[in-house]
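One chain of protein is taken out of this complex; the other chains stay put.
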Amino acid sequence: MNQFHPEQAAAFARDEAHAHWHDTALWFVRVKRDRAAASVPEWERLRDTASALKAHTLSRLAEYLEEFERNARQNGITVHWARDGAEHNRIVSEILAQRGVTRLVKSKSMLTEECGLNPYLEARGVEVVDTDLGERIVQLAAEPPSHIVMPAIHRKKEEIGALFHDKLGTAQGLSDPKVLTEAARQHLRKKFLGAQAGLTGVNFAIAETGGIVVVTNEGNADMGTSLPPLHIASMGVEKVIPRARDLGIFLRLLARSATGQPVSSYTTHFHGPMAGGELHVVVVDNGRSDILAREAFRRSLSCIRCGACLNTCPVYRRSGGYSYSYLIPGPIGSVLGPQRDAAAHASLPFASSLCGSCSDVCPVKIDLHHEILVLREEIRAKDILPLGKRVGMKMTGFVLSRPALYRAAGRLVRWVLRGAPPLARLGPGGAWARQREFPVPPEKTFRELWKSSGEERKG
Amino acid sequence: MPRVGLFIPCYVDQFYPEVGLATLRVLRRLGADVDYPEEQTCCGQPMYNSGCADDARPLAERFLRIFGAYDHVVAPSGSCVSMVRLHFRELLGDSKELRELAARTYELCEYLVDVVKVRSVDGEFRKRVGLHRSCHGLRELRLARASERMDPPFDKATQLLAQLRGCTLVNLERPDECCGFGGTFAVNEEAVSCLMGRDRIADHEKAGAEVIAGYDMSCLMHLGGLLRRQQKAIPVLHVAQILEQARLAP
Partner (left out) sequence: MSAREAILSALRRSALAPVPLPEFPEGLRFADPVTQFLEAVASVGGSGVRVGDGAALEARLAALPVWAQASKTLSLVAGVGRSTLDLGAIADPHGLEGLEVAVLAGELAVAENGAVWVPGRNLGPHRAVFVIAEHLVLVVRAADVVSNMQEAYGRIEIERPGYGLFISGPSKTADIEQALVVGAHGARSCTVFVLG
């Protein structure tokens, strides 16, 4: 059985001080989100509206994409289509190669992670520099992001200081975030000035006006697309929204959900290339049409990548992004990953206590914890659940539907707990007992007390 | 006089019969006509939550047969009631019979507050109580406003406990973070499960709780297990056990 998450999480949790530090850091973001949401009296109605806007859009996705393409073309934007990650990478690579681009700056895009763009381009002689500070940190450390909004949340400032000393030549022993950020600013400014093209993701693509919206706090997407003349924007098919005014709803929810800010520093609307420049948008499917076809999981396409579900998840906070086998961790990753590859990510739907907090914080009201539960059924149906577990559940179901068997089983369990505790530590009992006592078995069950005690019969 | 079917979760029947007794007494003291149908066993949640819907289905069908005749069905468990109200439909399909039974199946606190309309709780419990807001009851049955939601605050369990003389409900730093039980999660993801549980306990201790109370014994079984392994003297109690001695009235 795919034990990826439980094994990685156990390793993460073993360093309890570090796990608590990570948990506290992410909880702080959840608290900031709560404060920001509380300042908007109509918050829950905004969520309802955003959810309905996404549901409406998904019900006419092809139409809206066509409208977007039509209007974008009129604005001088070149629109490309990519069936999968490989096609996306080829398209991007060709655009760059045709213009002799070997120095590319990138702002954050989980889609490009999904497609594996960076290694693809690097193998073809393109220097790819991630310019979001957190992304640059993990790029220099040659590790993947551990959170979709705060990629380096798992790294302590001393570690980043050491990394910068090693890779950027900064002084040894730095740990002040201000000093480190200044160093990154200087280093990346050179990269921006020397770049021949900028690649961004797309937060929203507006069908009605044919434009794309990119949101950052750092301004790196803006710097990277206003200095070099070539801007390539990668978007998943689900990023299209009907009208500009719909942003009035989404933008009131996005930053508050992500970081607790009322809005990000830069919300840039591109409706055409810069003078003398080019703007290319690559529209990518890569399995999204498959998700759209499944009623149980369709709503997961509404995701606006805010990360609120990660911050609120008690399991993500205590296991970290690297405990998840999929590039996107946390609740949304546990829904998207198994849909892409159920066997590879089979442990993820079980890496949840089904507490439901994720569904409550999602700004577009994806029923995350419910989709996670449905995925468990999928995994069982695909025979990925291990035999022992399937048989165990079958037996449990068999026993529980027969009162006499249930009572006998109950007597046996209570006897083992009383008389033969080591036996109780076999199988799942062992996992229970590692850090917990078993419940004290009572002399009589409730049913026995009800039957035997006259007082209980009194109506 | 409505006939109430007492629905006792399998683990309460087997390990916490005193919680079943307390629930029975609370209801009887209010003058309810309570029966306990003896053929009941389990609502099927462990199987359903493991993705084994086929193994859960017969239990859902049994539940419908066993409890169908009652006017109200009451259980001292948020998670079992949430199974009936929210998930039986996925196992059995939509039907008038199921919809109507689901609509009259209640967790104990919500039954007391919403159906019996208890407003006066006359009794005492001279302890500092940490209330553990179990997730299914909180977020599926909406027994209280979840801290991440921006609705007007309410809390049915607190409403019942707060009136008890000498009872202080402590302020937790994370009022409704999951304890980490989560059914099979407790065993499959033992490390995180126990870390979550120990963090809950630490929160309650820091807030000065002498007792940890809740409306789901499954969570309390997990927290209680951790507490006893740590040899801490903090007992876990179901809300029914705290209300048992009080006089409740609409």
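Should a chain be cited, it is by its letter among A and B, assigned in written order, with residues numbered from 1 in that chain.
Everything that follows uses one rule, which is that a residue touches a chain if its C-beta (ideal position, glycine included) is under 8 Å from a C-beta of that chain, and two chains touch if they have at least 3 such contacts.
For clarity, every value in this text was computed on a predicted model and none was experimentally measured.
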Displayed chains contacted by the hidden chain, counting the whole assembly: A
Contact partner of the left-out chain, one of A:271, A:305, A:345 or A:436: A:271
Contact partner of the left-out chain, one of A:2, A:89, A:131 or A:339: A:131
Option touching the unshown chain, where A:9, A:82 or A:351 are the choices: A:82
Which residue of A:125, A:262, A:386 or A:430 touches the chain not shown here: A:262
Contact residue for the chain not shown (choose from A:37, A:95, A:180 or A:399): A:180
Where the missing chain touches subunit A, by residue: 25, 28-29, 40-42, 45-46, 48-49, 52-53, 55-56, 58-62, 65-66, 71, 74-76, 81-83, 87, 131-134, 137, 150-153, 155-157, 160, 177-178, 180-182, 184-185, 188-189, 192-193, 206, 209-211, 217-220, 222-223, 226-227, 237, 242, 244-245, 247-249, 251-252, 255, 259, 261-272, 274-275, 283, 285, 289-290, 292-293, 298
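Definition applied: only the chains that are shown with their structure count from here on.
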Subunit A-subunit B separation of Cα centroids, rounded to whole Å: 31
Subunit A contact footprint on subunit B (complex, rising order): 8, 10, 12-18, 20-21, 24, 28, 33-36, 38-42, 44, 46-47, 49-56, 58-59, 62, 135-136, 138-140, 146-151, 174, 176-178, 180-199, 221-222, 224-226, 228-229
Parts of subunit A lying in touch with subunit B, wherever the complex brings them together: 5-6, 9-10, 13-14, 16, 19-20, 23, 27, 30, 33-34, 37-38, 40-41, 43-44, 312, 314-315, 318-319, 349-357, 359-361, 373, 375-381, 385, 389-390, 393-394, 396-398, 400-403, 406, 410, 413-414, 428, 431-432, 434-442, 444-451, 456, 458-459
